[in-house]
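Note sheet for the following structure.
In this view, the complex is presented without one of its protein chains, the others remaining in place.
So, chain A:
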Amino acid sequence: MAEAHPVGFQWVMEAKRRGAKVIHVDPRFTRTSALADTYLPIRAGSDIAFLGGVVRYILENELDFREYVVAYTNAATIVSEDYRDTEDLDGLFSGFDPATTSYDQSSWQYEGNEGDGANDTATERDSAAGLRHESHGPPVARQVMRDETLQHPRCVYQILKRHYARYTPEMVERVCGIPKERFEEVARAWAANSGRDRTSMLVYSVGWTQHTVGVQYIRTGAIIQLLLGNMGRPGGGVLALRGHASIQGSTDIPTLFNLLPGYLPMPQHAQHPTFDDWVTSIQHPGQKGFWNNARAYAVNLLKAYWGAAATPENNFCYDYLPRMTGDHGTYQQVFNMIDGKIKGYFLLGQNPAVGSAHGRAQRLGMANLDWLVVRDLFMIESATFWKNSREVETGEISPERCRTEVFFLPAASHVEKEGTFTQTQRLLQWREKAVDAPGDSRSELWFFYHLGRIIRERLAGSTLPRDRALLDLAWDYPTHGPHAEPSATAVLREINGYEVATGRPLASFTEMKDDGSTSGGCWIYTGVFADGVNQAARRKPGREQSWVAPEWGWAWPANRRMLYNRASADPEGRPWSERKRYVWWDAEQGQWTGHDVPDFEKTKPPSYRPGEDDVGVAGLSGDDPFIMQGDGKGWLFAPVGVLDGPLPTHYEPAESPVRNPLYGQQANPTRKVYERPDNPTNPSPPEQHSEVFPYVFTVSRLTEHHTAGAMSRTVKYLAELQPEMFVEVSPELAVERGLTHLGWAHLVTTRGVIEARVLVTDRLTPLRVEGRVIHQMWLPYHFGAEGLVRGDSANDLFGITLDPNVLIQESKVGTCDIRAGRRPTGPPLLDYLADYRRRAGVDGHYPPVVTARADDDGSDDGTDREA
């Protein structure tokens, strides 16, 4: 965190000054570790084993916050008797279909509701359906069987206990390389600092998500936080530190292929032919919770897009919306470019030639387009790959013959335009424009507004039906200044929503109507322009308001600073403790009150119980704090919504030097793979030849640089602080491979070879895993071929294997070889790589996805794995 989020780390230091203990777990000793109270080195990719060990420690020692767990989580809920655990099936859950490598989730359902699991999980994987759960839980049945004594063998609590029974401190040591005493120190501290009077916070950065089991990493963290009662309470939570400014905003108002604003899923071509099909699929009639109003949110969005043209008669122009037909994720697109299926591409503030996994595929894809528009602050590698790249060196791209026409358009930076940032707390903060952008640099808003305007002018008069979607758009933003800059305030007002007849801005999404009388671009943002005031621009200093600071910026939903804060009070509505008082039930006033906006219906008493037929919000009890979940409970066990299992399970990374010590199933069986000759995978056990790539490498950021380097390698004062690509190795690995401090070394995988200067440092340590010494090395991923300081790109080493839930790449762990000296250049480089592939036996061969024994009959899986 100190390394990648130095400004945010000031609050950790502030907490440390006040006596907080900081625990840091990381493959390498970083600037964060230097300041932490406890540092643990861990093998990259083994986090679920570590956290699963914490879950077991809590359950075995009965350290869970029992009252909270029983009332607020699904610990007591009974699961179907058809359910089989990974303990029973050697690393698979019940319902696995080897043909599609996906799960039928019926057997994961709550008892009596098995029908809820009939989802098309293979399609959900292709559309990264997990992303839509950011604002609300997936649907589950309303009526469930519960055993509040937690004794029923099929209640979630007991299932959890069995699932993690083998995640002992000894197993943590075997899998993660962390000595068991050290592991217990952390588990003890975490549990001891949680309960009525104390809360612990789990902070992670997005590197945690970049694994084939990335979503399950965070799920494991959430299970621990729920067991310890650390959710919905001050000082608790699971905090995601985003990779750069407004990443939260870019999922709320998404730049994603599968979502529309406010987490409305993009319609599927086959499943949602009509507006009603689409809305019903979001709404899940009969379900509890706020998502029941999905029709209003959808209508308001379509009204914001198409204005007066969107009417009840034409289903609010639903037919204008594009449809998904499968996987349109960024990596699938890259392969489609290589295959000539995509002709044109816009890149905005993104540098995939350096920043995305498998740099070679990225560059070859972009070299096979008709046109490419790059809008950036600097001339980046993704705009010059056709004349300056590794592939030009090797002859794979010829500048003379490269067919891609690249249009480079200079962009305005964040200080040169106005708008909002949304940060990880869902807080929108308005920023003013500080200076005019130089030269031809323009904002994204300017670019798209005028692009749309010009296209519409060109199409004016067209009678073709296909042009209606563009011509009917409500494209009427006021502009100002010499360059006709559209008003960002007007856009924010449109996002907030307003009454169509009067123009009165809506104050809350509960005012949204499904008849077309209101319009709003993103239902969760409604209220940011309440009373016609830009609430995101509020800057009341902290010292002039309460410690929750509700008048600084604006948080969605409804300016609520902490989600699920009903959980900060006990089931009767009283604070769990005076020290952790946050939101509580005021019986005299008959309403919820507290330091924050209560995340609950204001006047619903704790004693409220729904009737049999109550649906939607009325279906939630007065003690159901997780109001966006179908059953109002925090989910220790996820019957739907997660495609790779209801409980997190340790799988090895797609590339690992060791056999999974826990199960026959080596890696995530549902991971998204692209088996193509240009995307080989290094062999891992139980396959042969993993010894060709014996070392583990991980990549991350340096404080001195930013992501793919476009904003730092081009700036002299930053470039000089970390002027060269380097690899950090332990003294032990340096001795093993003959590497010298500041000498050159090159790293090899089946995809690529890169060179780097060597930093030998005591901050890297070998680990003992399964009785073997595993060496790890670390690389920054900031370097590329352009800028003041240049170097090989670490992402060239990775292939493309994705998490099944959100289609994020595994780019934080892989296997490689490292050799002293510089890499070959030009065509010999290709021969060098080909030789590695030949020795690894990967030419035309892809690792098996399923390695669990088909049934539990004890048949040998060909490895020396211990039973």
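One rule holds for everything that comes next: a contact is a pair of C-beta atoms (placed from the backbone, for glycine too) under 8 Å apart; a residue touches a chain by one contact, two chains touch by 3 or more; residues count from 1.
In this text, contacts and distances are computed from a predicted model.
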Candidate names "Spermidine/putrescine import ATP-binding protein PotA", "Aspartyl/glutamyl-tRNA(Asn/Gln) amidotransferase subunit C", "4Fe-4S dicluster domain-containing protein" or "ABC transporter permease subunit"; UniProt protein name, chain not shown: "4Fe-4S dicluster domain-containing protein"
Which residue of A:R66, A:R84, A:R162 or A:R182 touches the chain not shown here: A:R182
Contact residue for the chain not shown (choose from A:R162, A:R763, A:R819 or A:H845): A:R763
Listed residues A:P661, A:P731 or A:P824, member touching the removed chain: A:P731
Sole contact to the chain not displayed, among A:K716, A:R822 or A:R838: A:K716
Contact footprint on chain A, counting only the chain that is left out: 2, 6-7, 9-10, 13, 16-17, 29, 31-41, 177, 179, 181-182, 185, 702-704, 716-724, 726, 730-732, 734-735, 740-743, 757, 759-763, 765-768, 773, 788-789
